[in-house]
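Below is one structure, written out as structure tokens; the observations come after it.
All protein chains but one are shown at their positions in the complex.
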Amino acid sequence: MSSVFTLLLKRETRLLFRRPAELANPLVFFAIVIALFPLAVGPESQLLQTISPGLVWVAALLAVLLSLDGLFRSDFEDGSLEQWVVSPHPLALLVLAKVLAHWAFSGLALVLLAPLLGLMLGLPLGAMPVLLLSLLLGTPILSLLGAVGAALTVGLKRGGLLLALLILPLYIPVLILGSGALQAALQGLPAIGHLLWLASLTALAVTLTPFAIAAGLKISVGE
Amino acid sequence: MNWTWFHKLGSPKWFYEISGRWLPWLAWAAAILVSVGVVWGLAFAPEDYQQGNSFRIIYIHVPAAFLAQSVYVMLAVAGVVGLVWKMKLADVALQQAAPIGAWMTFIALLTGAVWGKPTWGAWWVWDARLTSMLILLFLYFGVIALGQAISNRDSAAKACAVLAIVGVVNIPIIKYSVEWWNTLHQPATFKVTEKPAMPMEMWLPLLVMVLGFYCFFAAVLLMRMRLDVLRRESRASWVKSEIKSLVGKSA
Amino acid sequence: MNFSSFADFVAMGNHGVYVWTSYGISLAVLILNVALPILARRRYLQDEARRLRREELK
Partner (left out) sequence: MSTPFLEAVALACERDWRLLFDKLDLRLESGEMLQISGPNGSGKTSLLRLLSGLMQPTAGQVLLKGQPLEAQRSELARNLVWIGHAAGIKGLLTAEENLTWLCALHQPASREAIWQALAAVGLRGFEDVPCHTLSAGQQRRVGLARLYLSAPPLWILDEPFTALDKHGVAQLERHLANHCEQGGLVVLTTHHSLLEKPAGYRELDLGQRAA
């Protein structure tokens, strides 16, 4: 059972690396959205610093959402999902491996890119650990929740916008906690409370969402 | 335990018959309770010493907000019943209740905003309750949009059920995080709906209105469900004869 | 009765606009919620009547 889990992880990794451009797209999107804001609100560093927590988080959230639209699409079209459903392994486990692989390369890359963009927005170096940690804890939740939406909309012709409509409201707690942690760090307050909350939400998402994703995929495949 | 009633509940024919008997009662109860509540709340309840007469909006805002939240929970419950026991009626209830819930959320938001103007001096304030209501409205839009987007109606019902269940697990998290975000950003704002002790002349009409709104919801839901049942079961012989008699009456 | 005159009742102590718009729009929404299913039902029955007539002609 666990061997299928690792095999699927390996397979997904291989697939992602055979098309590296798709890995880069969310990152470039993330950078562009961040770059739009100084152009829109003006380059004063004070203003940028105050809005940077929210900005980084909104941009990260949108980048993750964008990358999730195609999460199950190719598996749906080439019949892989059908094979998953008729296999003897629990679908929730397979799905967890798939999302984990996806997160490890898109979410994690986002986390690594964030400090650079944070610096450009004038975030002090002292806030970087909190930025990294909050994204590290928050992006898995974004990937997992988004995967629920992706599973439900995978069979639809134009699911992208619908996916955003379904999932963005569910992202709000993560947004509040993540940017709250960063704001606290900016004001020199301890951010540990926020981070602990984020961690418990991550644990909750890892345990519960695979079942919702699996149910969603079964519905989409069974249509 | 005897479960026959539960399976009977799943039979569309039985539902159609029993709901036809309940509907007039519910409709009358809703009409009477709401009109009594409105007149009582508007004309007879004493005015609030702080907010004056604008507080009378509470008699719509609070029942609508109550209903909006409980309808979403009902969606999730119907979703569980539909997914676990494969009861078709639960699917019907889920999809027919969602638009009503969205309208109730809209009423709660609108009255909240209008109420905000004399109270806070602005049409929209990012108050914790209003913000949660706004998010709830988005959640309703999601369920409705998903149901409309999937053409196969069984899959649509199942997908909506999954989404409603995920949403309902999230609602408390959203609510607490929004409340917490709110206290962080605007400490100690004046909360309209949380009065320490409301005198009886004030909350009694509120109770009447809440009951009236629930009856209203039940009546409208039954109306919508009955139509949907006729559509879905159009091949069944009892539906054919029912439609024949209804058509005969209207012609 | 909490108000001394009808004019007082309408004015609602300067908050009349807010109170009456709230109640007005809410009432409109409630009526809409009742009217839509009734209209949908009528349209459905008309469609069915037409279908039945077509089938009788056949």
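Things worth noting here:
Letters A, B and C mark the chains as written, and numbering starts fresh at 1 in each.
By our rule, a residue touches a chain if its C-beta (ideal position, glycine included) is under 8 Å from a C-beta of that chain, and two chains touch if they have at least 3 such contacts.
Keep in mind the model is a prediction, meaning the values are calculated, not measured.
Taking the complete complex into account, the chain left out of view touches A, B. For the chain left out of this panel, the touching residue among A:Asn25, A:Thr50 or A:Ser80 is A:Ser80. By the touch criterion stated above, the residues of chain A touching the omitted chain are 3-4, 7-8, 11, 14-15, 18-19, 74, 77-80, 82-89, 221-223. Looking at chain B, the residues touching the absent chain are 86, 151-154, 235.
Keep this in mind: only the chains that are shown with their structure count from here on.
Centre-to-centre separation between chain A and chain C, using Cα means, comes to 44 Å. Separating the centre of chain A from that of chain B, both taken as means of CA atoms, is a distance of 32 Å. Taken together, the chain B residues at the contact with chain C in this complex read 34, 38, 42-47, 52-54, 56-57, 60-61, 64, 100, 103, 106-107, 110-111, 114-115, 117-118, 216, 220, 223-224, 226-227, 230-231, 243-244, 246-247, 250-251. By the touch criterion given at the top, residues 1-3, 9, 12-16, 18-19, 21-23, 25-26, 29-30, 32-34, 37-38, 40-42, 44-46, 48-49, 52 of chain C touch chain B in their complex.
Listed in rising order, the residues of chain B touching chain A in the complex are 83, 135, 138-139, 141-142, 145-146, 149-150, 152, 155, 158-159, 162-163, 165-167, 169-170, 173-174, 177-178, 180-181, 184.
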